[in-house]
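Only a single protein chain was left out; the remaining protein chains are all shown in position.
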């Protein structure tokens, strides 16, 4: 808790961090790796949901991680974002992610792979140069839903 | 960007447009076509996700579009809404939509059709008579997830 921050100011921080989470998803699905990298501070670290303990450290390494992925059509559906303000320049949060994707674009609309992944991101946010950015973003997966057995 | 708008005022616009997106979904699923029509300005245009380039233009035509649809039980699940404020009276945004529906109500709870649609809405919002309304709402579908192959 950050008792010295007025409710309206706290809401604005929570809202900005929530927007950051949504921008991550949109830029990721748009395959805009430069836009994605700009959401992280210089010394941030990131792990993907399928490899929570495998950290990529530094904005440039994070940019390369996204840039060098095999192309795919994906939707990162972000929900339940809950941000807790630590101070006027620090916050932490958790977001649920539903992930659906395909590499096969032969149909219209494309048919997704027969698995939906249900995961989450645990985030540390910091205010830097007037913008809220990711300091740490740890992915993990909780469940998979399979269309075929 | 709208540099001259204070952060708290910008947040309020973003929030109002986000609420508009959520009200669209609730009213649509409630089959309240008059309520839906009231979310659009008089000369708005709208396209459905399955026919992005087929525009319905004008509030009355939009009302008729929703009113004359075959009945179905549906849920428009709206997530990831990201609104960018253009000016004190204009904004644009994107929202992800997961769509699930059925026309068969024979079971309790009803069993959905074996397809989940993953689409989005790209919106233009305007402030009119003190309320944020849709000026343009363009649907599209990115992926379909199939329960049976």
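Here the chain labels run A and B in written order, and each chain numbers its own residues starting at 1.
By definition in this document, a residue touches a chain if its C-beta (ideal position, glycine included) is under 8 Å from a C-beta of that chain, and two chains touch if they have at least 3 such contacts.
All of these numbers come straight from a predicted model, not from anything done at the bench.
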Looking at B:5, B:38, B:61 or B:112, which residue reaches the missing chain?
B:112
What does the interface between subunit B and the hidden chain look like in terms of residue numbers?
8, 11-12, 15, 19, 22-23, 25-26, 73, 75-79, 98, 100-102, 109-112, 114, 116, 147-148
Kindly note down the residues of subunit A that lie in touch with the hidden chain.
7-8, 11, 14-15, 79-82, 94, 96, 98, 117-118, 141-149
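The rule we apply is simple: only the chains that are shown with their structure count from here on.
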Quick one: report the Å distance separating subunit A from subunit B, using the average Cα coordinate of each chain.
24
